[in-house]
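Excluded from the complex is one protein chain; the other protein chains are retained at their positions.
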Amino acid sequence: MNPLVSQTLSTAQTIIEMAATAAFALSGIIVGARKQLDVVGIAVVAFLAAFGGGTLRDVLLDRRPFFWVANSWYVWAVLALCVMAIVTLRRRHLTMTERAMQWPDACGLGLFAASGTQIALDAGMPGLIAVLMGVLTAVFGGVLRDIVCNEIPTAFRDHRPYAVCAFAGGAVVVAIERSIESPTFALAFGAVLATTLRALAIRFDWELPRWQAK
Amino acid sequence: MNPLVSQTLSTAQTIIEMAATAAFALSGIIVGARKQLDVVGIAVVAFLAAFGGGTLRDVLLDRRPFFWVANSWYVWAVLALCVMAIVTLRRRHLTMTERAMQWPDACGLGLFAASGTQIALDAGMPGLIAVLMGVLTAVFGGVLRDIVCNEIPTAFRDHRPYAVCAFAGGAVVVAIERSIESPTFALAFGAVLATTLRALAIRFDWELPRWQAK
Partner (left out) sequence: MNPLVSQTLSTAQTIIEMAATAAFALSGIIVGARKQLDVVGIAVVAFLAAFGGGTLRDVLLDRRPFFWVANSWYVWAVLALCVMAIVTLRRRHLTMTERAMQWPDACGLGLFAASGTQIALDAGMPGLIAVLMGVLTAVFGGVLRDIVCNEIPTAFRDHRPYAVCAFAGGAVVVAIERSIESPTFALAFGAVLATTLRALAIRFDWELPRWQAK
């Protein structure tokens, strides 16, 4: 691939990654504030939301060091974000912030699903397992956040496709890597697909088929 | 041991394992449906119930690959089971299904406790730790299922012996391996003992001695 294109893609990836981590951390801050946690609790929930999915994936794949250990400035950044949120956010801002966060969150969903799938493929996992690892990377931060806050995880309950978009993106990554063997293209295409699906789902209020064992 | 007997036992083990994994996954589907999760949530809870205990054991023992990675058709099977359940189950079937599942569940309790204990012994764990690993293998799938569904785990609360049966089976495995050193016999005897105890407990409604710090 043209080195300039590859350079641009890698910069884009870093920027999306930071924006998405911030969006995940903010979702933790908002849920924690709603549950009236103290400032320590809010910070912990922000960390779980931001780093929980990737950390669980790395534990399951037995990869060390974790990305937030290798780049420990990520931890400083989330700490700084918590302080800024506590200083500037007021209750009336919460819902607004939550709505604004949907879009970086959708980007993060796509990027983390695609990169999680790729990391699992590189670790020699079979295709289906790699896709599940991608889904887990993208989704389990929010799941841990909700479990600690004593809620049934939103991702399992609100009938709007979330994990399903991640699954589609991961499946595309596996398909492309298996056919034309271009990791960069696989990552970009998988991430864009999952993000687009999620954005469409938000925009048009898609719902998963209901089943409540009627 | 006679090769024919050993062959038969190993086939029996595989069949019980599949039936028990299906029973654990179905318990997750039923709990998820009762909590009105969406289809993704139901599938995740089914996975946690089916694979959670063995995965946690493997993380604690630092064993890789997980059994559902080495045999990824297990994951396909649970996915297929979820689809079948969603297509065929109706609300009025849930309680009936739950009752029918008690028996394969009891078989799984015995088999997973005994095999979990044996795996931990092979990894060089001391006897007591190995028994606890067996209990954890058999019980923690259900515990994770209930935590995600925002319930206090049934296994810790319903006063009927469940983990205790697994503990007894695991202890027998350790005792037999330490005395006559026959792994096959230890596995078979431990599994049968735990399953029998559990079946008796269900049949005669045994209760653990109560203590609520009166």
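Before moving on, here are some points about what is shown:
To keep things simple, chains are lettered A and B as they appear, and every chain counts its residues starting from 1.
Here is the rule we use: a residue touches a chain if its C-beta (ideal position, glycine included) is under 8 Å from a C-beta of that chain, and two chains touch if they have at least 3 such contacts.
The shown structure was predicted, so the numbers you read here are calculated from the model rather than taken from an experiment.
Touching the chain that is not shown, out of A:C149, A:V173, A:L187 or A:A201: A:C149 (per the contact rule at the top). The omitted chain makes contact with just one of the residues A:A12, A:I86 or A:A100: A:I86.
Here the missing chain is touched by one residue of B:A19, B:I147 or B:L200, and it is B:I147. Residues of chain B in contact with the chain left out of this view: 59-60, 62, 125-126, 128-129, 132, 143, 147, 150-153, 155-159, 161-164, 208-214. By the touch rule set out above, chain A reaches the unshown chain at residues 32-33, 35-42, 44-45, 55, 59, 62, 64, 66, 68-69, 72, 75-76, 86, 89-91, 93-94, 147-150.
FYI, only the chains that are shown with their structure count from here on.
Chain B has its Cα centroid 31 Å from the Cα centroid of chain A.
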